[in-house]
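Left out: one protein chain. Kept in place: all the others.
And now, subunit A:
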Amino acid sequence: MSITKKDVEHVANLARLELSDAEKEQFGDQLNAILKYADKLNELNTDGIEPTSHVLPLANVMRADTVKPSWPIEKVLLNAPEEEDGQFKVPPVLE
């Protein structure tokens, strides 16, 4: 299986990246090389093998349902590129 320029554009769109033509070509070549290398995993029969998402025997860790103080708005907005009225400001979503 080989990644085409169209695939690269599709994936870049999913990843919210804007790539130059040179980047598209370079990443396409490099991803093909990496995926070709990754194809060696197909040498292994993994039928019936449980996937490992992480190694700890932990699932659904819950905290107590108690109210705790949050950070003050001014602090949360400290690194905001743009803010207005105590909120993060973004360009219009709907035209």
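By definition in this document, contacts are C-beta pairs under 8 Å (C-beta built on N, C-alpha and C of every residue); 3 or more make two chains touch, one makes a residue touch a chain; residues count from 1.
Convention: contacts and distances are computed from a predicted model.
Novice: Of the candidate names "Cytochrome ubiquinol oxidase subunit I", "Dihydroxyacetone kinase subunit DhaK", "ABC transporter permease" or "Glutamyl-tRNA(Gln) amidotransferase subunit A", which one corresponds to the UniProt protein name of the undepicted chain?
Specialist: Matching "Cytochrome ubiquinol oxidase subunit I", "Dihydroxyacetone kinase subunit DhaK", "ABC transporter permease" or "Glutamyl-tRNA(Gln) amidotransferase subunit A" to the record, the invisible chain is "Glutamyl-tRNA(Gln) amidotransferase subunit A".
Novice: Footprint of the hidden chain on subunit A, which residues?
Specialist: Subunit A touches the chain not shown through residues 3, 7-8, 10-12, 14-19, 23, 27, 30-31, 33-35, 37-38, 40-44, 46, 49-56, 58, 61, 63, 71, 75-76, 78-82, 88, 90-93, 95.
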